[in-house]
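The other protein chains are all here in position, but one chain of the complex has been omitted.
By letter and in written order, the chains are A and B; residue numbering begins at 1 in each of them.
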Amino acid sequence: MDKKTDVSILTWILVAFCIVNIFFLVTGKLGFDAKGLGIITAVALTLAMYSFLYKDNPVFKIAENLFVGVAMGYWIIITWFNILKPDVYEQLIVPFFKDTGNAPQYIVIIPTILGIFMLLRFSDKLSWLSRWSFAFVVGLGAGITIPNFIHAFILKQLTFDSLIAGSLPDSINNFLILLGVVSVLIYFFFSLEHKGVIGGVSRIGVWFLMIAFGASFGFTVMARMSLLIGRIQFLIRDWLGIIQ
Amino acid sequence: MERLLRVDRRILFAFVAAAVTIPLLIKFDLPVIATKEVKGIYNKIESLPEGSHVLIAFDYDPASKEELQPMAIALLHHCFKNNIKVIGMTLNPGGTGLADSAITEVGNEYGRKYKEDYVFLGYKTGVELVMINMGENIYSAFPKDFKGNATTDMPALKDVQSLQDFDFVVDLASGSSIEAWIAFGKEKYNFDLGAGCTAVIGPDMYPFLQSKQIEGLMSGLKGAAEYETLIERKSSAVAGMSPQSVVHVLVVLFVIFGNFLYFMTGRKK
Partner (left out) sequence: MNFFKRTIPLIIAFIMGIMMAFQYYVPHEASQSLLKVVTRWGITIAGFAVFIGAYSLFHLHWNKIKRKVPGWGYSNFVFFGAGITVIFGLYNGGEFFLHDKQEGTMFDWMYFNVQVPAGATMFSILAFFMASAAYRTFRARTSEATILLVAAVIVMLGRVPVGALIWEFLPPIADWIMSVPNMAAKRGILIGVSIGAIATSLRIIFGIERAYLGGGD
């Protein structure tokens, strides 16, 4: 289809969208208030995003970039109100100017300075100071990871139910679980060549992995379709009012 | 046949759109039967006495809202109906508005009072650092709530000093926070943990179910629908099951038909 046709289709869709919304506003189906105008804005952005399914177009690109900007702005403000204001400003700075009943928490200076050092990453001369902050956070993360992962993800995951369980199906399942875990671990052990017995066991591991990936694919389809169902419910319930 | 294989994908998109929209318009109900994974969470909350404290971590953002918000609302209905005190928090900055609106709207429906029956603590960053800090002292992690009120002496948090004092913690996650809650929360501070997640990461949670590191699991919109059925409050998640069924059948038919055409054209050559 040529550019003229695309522009024509886009124009007609915009006109139809405007007519529908004017009709809803005039008849009172949507209020001429923050809620009603909010629904119209949300629908406009939803349809703008879905226009990508026809073809990549300026309307989609505008909506996409607007979303990115708004999301970043939201993150900045929420970080201020939830982290920087209560944990730094109110604990360190406010007590100097107002009687809050608490003394200034001078110890907060240390993480504040490290936080500011982190931002110096973008300075040509002082970017090396940011390494101190990153080293602190990364070292901290590495340190707490080791014992907690060993306990939660290795020791706890290496407990297997008995192969001689209450019933034959349970015993078979327990055996299959043991076989699956061992064969998958052997498959991922690339320091040994996958030949002979090792090769045979890792082949079984591949089958278990294929079943798991198939299950993951099925669940991924389910997830994406659920997101689509939610958006369509919004369009036909909250905007068009066809369903309750 | 080769033309069928190379059909314009926009025609396939139209099929998908129809498969989702038509069942919503003609409305037919399909039975939703709760699985044992979802019953694990339901039974745990059902067993809690009145006045118990449940922490709900709304660790998702708008991208996963359609799966997790129905789950959150169903969970909140169950808690408030059973007179359980709900404490909300989030590790995801994009989830604050969704969490605050869910907890406030459902709380108001049951006449529950903010600060007395429920509180939304807000957002903190650092994932495992937040969990460990909450595990040591919840007031150190959250000196103020989302609205700026001091958390010490809040009636909803009475008798709660740290994560160990919660009767149940539920993480509603779109990312890897469930694993973090297990490693840096449940295993370290020994509390009961339930999980709700997007269907994408659902299969990854089964090892934790089997090792009993989580009490139960709600996975995707289906999980939310099962929970709505259990609490006898069918809403958008149950309504979503009929289009979900139809579109799954459509995708399976696509896979089968696509492979059939592929092998037939291959044989012809």
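General observations
The definition used in the following text is that contacts are C-beta pairs under 8 Å (C-beta built on N, C-alpha and C of every residue); 3 or more make two chains touch, one makes a residue touch a chain.
This structure is a prediction, so every number in the text was calculated from the model and none was measured.
With respect to the full assembly, the chain omitted from this view is in touch with A, B. Across A:9, A:25 or A:42, the single residue that touches the chain missing here is A:42.
Across the entire complex, the residue among A:7, A:26, A:138 or A:163 in touch with the chain not shown is A:138.
Summary of contacts with the chain left out: across A:14, A:116 or A:192, the touching residue is A:116. Residues touching the missing chain, restricted to chain B, are 5, 7, 9, 12-13, 15-17, 30-33, 35, 61-66, 93-94, 97-98, 101, 124-126, 129-130, 132-133, 136-137, 140-141, 146-149, 203-204, 206-207, 209-210, 222, 241-242, 244-252, 254-259, 262 (touch as defined at the top). Not every partner is drawn; the one left out touches chain A at residues 34, 38-39, 41-43, 45-46, 49-50, 52-53, 58, 61-77, 79-81, 83-85, 87-89, 107-108, 110-112, 114-116, 118-119, 121-122, 127-128, 130-150, 153-154, 157-158, 173, 176-185, 187-188, 205-222, 224-225, 227-228, 230-231, 234.
Definition applied: only the chains that are shown with their structure count from here on.
Centre-to-centre, using mean CA coordinates, chain A is 13 Å away from chain B. Those residues of chain A lying in contact with chain B across their complex are 53-54, 71, 74-75, 78-79, 81-83, 86-87, 90-91, 140-141, 144-145, 148-149, 151-153, 156-157, 159, 177, 212, 215-216, 219-223, 225-233, 236, 242-243. Against chain A, the residues of chain B that register as touching in their complex are 10, 13, 16-17, 20-21, 24-25, 27, 63-67, 93-94, 96, 122-125, 128-129, 132, 143-144, 146, 148, 179, 182-184, 186-188, 198-200, 202-204, 207, 210-211, 213, 219-222, 236, 239-240, 243-244, 247-248, 251.
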